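One protein chain omitted, others in place.
Note that the chains take the letters A and B in the order they are written out, and that residue 1 is the start of every chain.
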Amino acid sequence: MRRRPNYLAGAGSLLWLFLVGLPLYVMLAATLRSRGDYAEGGPVSIPDSFTLDNYTGAFDSGFGRYFLNTLVVTVCVVGLVLLLVPPLAYAIVRSRSRATSLIFRLFLLGLAIPAQAVIVPMFYLISEAGLYDNLLGVILPTAAFCFPMSALILSGAMRDISPELFEAMAMDGATPRRMFFQLVVPLSRGGLSTIVVFSALQAWNGFLFPLVLTQSDSTKVITLGLYNFQTEHGIDIPGLLGAVVLSMVPVLLVYLFARRALVQGLMGVGGK
Amino acid sequence: MKTRARLPRLVACGATLALALTLSACGDGNGGGSSDDGKIHVLVYGDAGNKVEKQIVDTFNKTSKVKAVLDTIPGADYQQKLQTIISTPNAPDIFYNWGGGSIQPFVKADLLLPLDDFIRKDPHLKDQFLPSVFNSAVVDGKAYGIPMRGTQPVLLFNNKKVLKDAGVEPPKTWDELLDAVKKLKASGVTPIALGGGDQWPTLMWFEYLYDRIAGPGLFEKALGGDKEAWNSADSKKALSMLRELVDAGAFGKNYDSVKYTNGASPALVAQGKAGFELMGSWYYSQQLEDAKEFAGKDLGYTTFPTVPGGKGEPGNVVGNTNNFYSVLKKTKHPEAAAEFLKLMYSDEFVKAQMAIGNLPTTTNTEKFLDTAASPDYARFQYDLVAKAPSFQLSWDQAYPPSAITPIHQAVQQFFNGQLDEDGFIKAMQALPTE
Partner (left out) sequence: MTTQITSPPPTAEPRKRARRRPDGSYTAKVARPGFGWAVPATVFFALFAIVPLIAVAVLSFMSWNGLGSPEFVGMDNWTRIADDPVMINSIWLTLLLTALGVIIQTPLSILLGVWAAGNQRNRAVLSAIYFIPLLLSSTAVSVLWRALLDPNFGIPARATWLFGDGNLFGKQATAIGVLAFVSAWQFTPLHTLIYQGAARAIPQVLYQAAEIDGAGRYRQFFHITLPQLRNSIITSMILMIVGGLTTFETVLILTQGGPGTDTTISAYYMYQKAFKGFDFGAGAAIALALVVAATIISLIVVKVSGYDKMRSDMEGVS
């Protein structure tokens, strides 16, 4: 089906592109210039030097190790979310039991818990479990704090599955288990990819839990490493942004890759 | 739809992989930070300066049977993390701090080891350091910290060229400063750059003016719990002089939107858009990084102007005396800790600190002043600190941590007019002193 181009939407999206793009340009430009050039020209000027020092500097400050740690945390958090949240969301959407309705409220409550608020008891909990300064001690709470939002997003997606489809499967005598694997999971792919993106970002950008729950260099994650560019009385902005750009490259790649797969998948569905 | 049925299996595979990775990650997690692994843990503020701390730990480990491990906590959240872990088994043995109020709560909670025994065994642990600096980590008459980085007195920096163009000499007295403000304003530049967005640069103006007018006694009294000190005539005089300076347009209009920490206020001075900036001595190396040419040619520095009739000695300085290492009482290796602290006055330590632009506060520092990146500047600072009758620790570090936010808010609100004299005095009287 062909539709006329929507000029208004196009113009609006271009304006937003400018608002989003300008800071991103500033960021990229800053990382490719020397600290002196940046300080002299200010953020919005055109760079007149070119250097990769800000990137090599990031690696010199132990970025490689931090990168691996962050990757481990992210993969594990996403794994835990994917393992535990879909069944939860399925129960929230499809179960008629009073207990699940209570659980839904519990997770709504959970949504409102700022990590800051519970960090002190969390520290004691993790210490008691012997997980202090261990990546697992970061992974478990980070994953748990992804649950409420993921459950909300995913149950929203699952609600949109037509009840007729469930009825049709019930006609075939499908068990809840079969419905889950053959109907619910495939049809909530959009929601699943959103929660993957969401929880991966939470883990990748997580700051507070790693800060309080780890200590040694061998367990440091990227967000903590970024602070190497900050001293007590100042920030090396090009250096910091260089590390920021490096840290977002993998996530952006995953997103681009996943996005293409997503679009293809949807076209496949549309063809039926 | 049917084609997607394989999906869950992939999900399950992914999850299994994730858990496997987790387990392998646990495998090489060394459980650092526990205090009974036969090592001493040294916890420091994480930044580029860690190079020297690493080097010193390596040197220590070459000879010591008990090994030291260096842990760093990144930036701004150091104090928060420290407070969380210090009374737990994960606490370090030795940690970085700012002396004064930053360790006072720990002393009160009986967590710190008085270093007097160490000093008795090795008097150098005290007499090798400049007394005005060493004393800012003395609480209730007992020494709790050994200086471990560089001293950072606050100086009045200027752009020589801007001053020359406006026909201004670096001011020696307060009136000369006011006069300079007038002339600089007339020549179209912001007289004084101020990173008001960070709040603590604003505080420096209070610290110096109070010291010049009332001497260090007023603040000491206030810190000791005498709230009336804030209500004294000297206090009011300092406030009215600050008011006069702000109202004269010395800082321009948008200083609250300018930050020092992102390099914006130093850039104003470096690019000739402002004449002065009051800042800690780290300013010099900041300018050297950001504006090399300016730093080499036009960056001037003087002490803070004197106030005629004021009770404070003209030689008094304020700022960060130094950073300190303190030792926890529960450390299992006090002898090793003492040995480690002895390195803080070694020649190697002094040279390494000088090489990264810090100015240590040991008595042997003088020997190495010529090895500094800018010997003149190093000597100026060293003489200033060594001869200072009093070195006032920054207010926000002298008070216990719970007072930091109220102090910062009050100075910002006084500058922008949200608080008047009485309001400011009340805010300071409400500060917790212990």
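Miscellaneous remarks
The rule is simple: a residue touches a chain if its C-beta (ideal position, glycine included) is under 8 Å from a C-beta of that chain, and two chains touch if they have at least 3 such contacts.
What you see is a predicted model; the values in this text were computed from it and never measured.
Note that the undisplayed chain, when the full complex is considered, contacts A, B.
Considering the full assembly, B:106 is the residue among B:106, B:206 or B:368 that touches the omitted chain. Against the chain not displayed here, chain B makes contact via residues 2-7, 10-11, 13-14, 18, 77, 80, 83-84, 86-87, 105-106, 108-109, 111, 196-199, 253-259, 262, 264, 267-268, 273, 401-402, 404-405, 408-409, 412-413, 416, 418-419.
One rule holds for everything that comes next: only the chains that are shown with their structure count from here on.
Centre to centre, using the average C-alpha position, chain A and chain B are separated by 36 Å.
Partner chain A is touched in their complex by these residues of chain B: 1-5, 7-8, 11-12, 14-19, 21-22, 25-26, 28-34, 43, 45-49, 69, 71-77, 80-81, 84-85, 88-90, 260-263, 266-267, 270-271, 280, 282, 286, 289-292. On the chain A side of its complex with chain B, the touching residues are 35-36, 38-40, 42, 72, 75-76, 78-80, 82-83, 86, 119-120, 123-124, 127, 130, 132-136, 139, 181-183, 185-187, 189, 211-212, 215-219, 224-237, 268-269, 272.
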